[in-house]
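Below is one structure, written out as structure tokens; the observations come after it.
Yeah, one chain of the complex is gone here, protein chain that is, but the others are all in their spots.
And now, chain A:
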Amino acid sequence: MADQGGSQHGIARTSRVRTEDQKKRDLERIQKYRELEDQVRSYVSRGDYSASVFQLTSKLLRLNPEYYTIWNVRRRCLISGLFSRPSAGSSCSTACSNTSPTATTTPSSTSSSSSSSAATPRGPASQTAGRSGTTAEASSSGPEASEARGDSNCDAAAAAAAAAEQQDLSTIKTELSFTIPLLLESPKCYWIWSYRLWILQQAIQRLRSRVSRQIWEEELGLASKMLGKDRRNFHAWGYRRHVVAQLESATLQGGSMVEAEFAYTERMIHTDLSNFSAWHSRSKLIPRLLEERGADDAARRAFLEEELSKIREALNVGPEDQSLWYYHQFLVLNLVYPDKHPVMTRGLTTQDRIAYLTREIDEIKDLLEDYTDVQLIYEGLFEYTLYLCQLEGRQADAGERADLVAWLGKLKRLDPMRKGRWADVETELGLKEGRDAE
């Protein structure tokens, strides 16, 4: 499976022979670690998810943030005590049944089982029957509850709900702080990211939406911070997309952030032209961006021209950079396959698209004046020339054919690693040198 946790990356190979001192030190650490682990397991086996075991999970997770079961124990501690309890018996609570599938259940219902996975708070993905969690347990004392009760005669309940919210807010903030140093140390640990998102989900369920929103807004700062440290960290990019989607949602009374996110990709690209993660993100944001701008055909065309000119400038300084070429391909695909990628090219005639593509080919040819031995330039020329023929609904003419043969020759010479691919292309297009055109 594609789980990289626990594997060694980038750690220099050393002699695996340990000194006596190192062995002794290892044994001490093992003993301390296993004692801690035994303590947690002992609590869990008794179904005890009290503050005591919660404290122990903090210690253990600081030693080993990959230990997913301990993150789960921590979740169960929060659900079964540290978060405010559902206000059972309140006559007002029926007004606010929480329909979110992530509504949690109390794990104590299965506390007699040593099999911790038998305690079944439901994930958003699992609404199938057969779990021990019941909907009754999911009745909420959450934010909507207190709002619904605001003008009711349930003053006492409202006060209790406000106190509960304070308690939950404080717990959520503490949990978010707890994970920060762990994330900074292990920025690629899936379990920490996933736990943090679970805590944020709790904010949605337990706090009034404007309070919850403040919590979520701060997450953008974290995503930026993590991407500042590693611009390609796909965990952090994914986290950012998730946070943005939540902030845009009606649940958090949000609105579109597409302009801001587009501007963010601009800044990231400005910092590092080679950041394909940012270019990728840009390619995904464009459709919504143009839609929300209410862009007419002319505006879309202007937008396309601007993107083309931006990437062309980048290619002028970095023609060896795959990231740039991939984004250029994205734009060209928009020209060549308007049915599949209609966003930027809406309203362009075939002639328009041919003109744009021809211009790109000419610009790339200009690159050859400065760079004679860059494989990606020839690859671009080769591919785009075929696209041009395709758009014009014709075969390559004699001049183009000579070019294709020459460029393919360059590719074979400059890029022998992929000679199998060039051979396939050659056969497929009938470009074998010295062979008559078919």
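Please note the rule applied: contacts are C-beta pairs under 8 Å (C-beta built on N, C-alpha and C of every residue); 3 or more make two chains touch, one makes a residue touch a chain; residues count from 1.
Following the convention adopted for this analysis, contacts and distances are computed from a predicted model.
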Among "Coatomer subunit zeta", "Acyl carrier protein", "GPI-anchor transamidase" or "Geranylgeranyl transferase type-2 subunit beta", the UniProt name of the subunit that does not appear here: "Geranylgeranyl transferase type-2 subunit beta"
Residue among A:12, A:298, A:317 or A:398 touching the omitted chain: A:12
Residue among A:214, A:322 or A:351 touching the omitted chain: A:322
Touching residue (missing chain; options A:33, A:262 or A:303): A:33
Option touching the unshown chain, where A:66, A:248, A:363 or A:400 are the choices: A:66
Chain A residues that touch the omitted chain in the full complex: 1-14, 16, 23, 26-27, 29-30, 33-34, 37, 41, 63-64, 66-69, 72, 75, 102, 113, 115-118, 120-128, 130-131, 190, 194, 197-198, 232, 234, 237-238, 241, 274, 276-277, 280-281, 283-284, 321-323, 326, 329-330, 333, 341, 416-421, 424
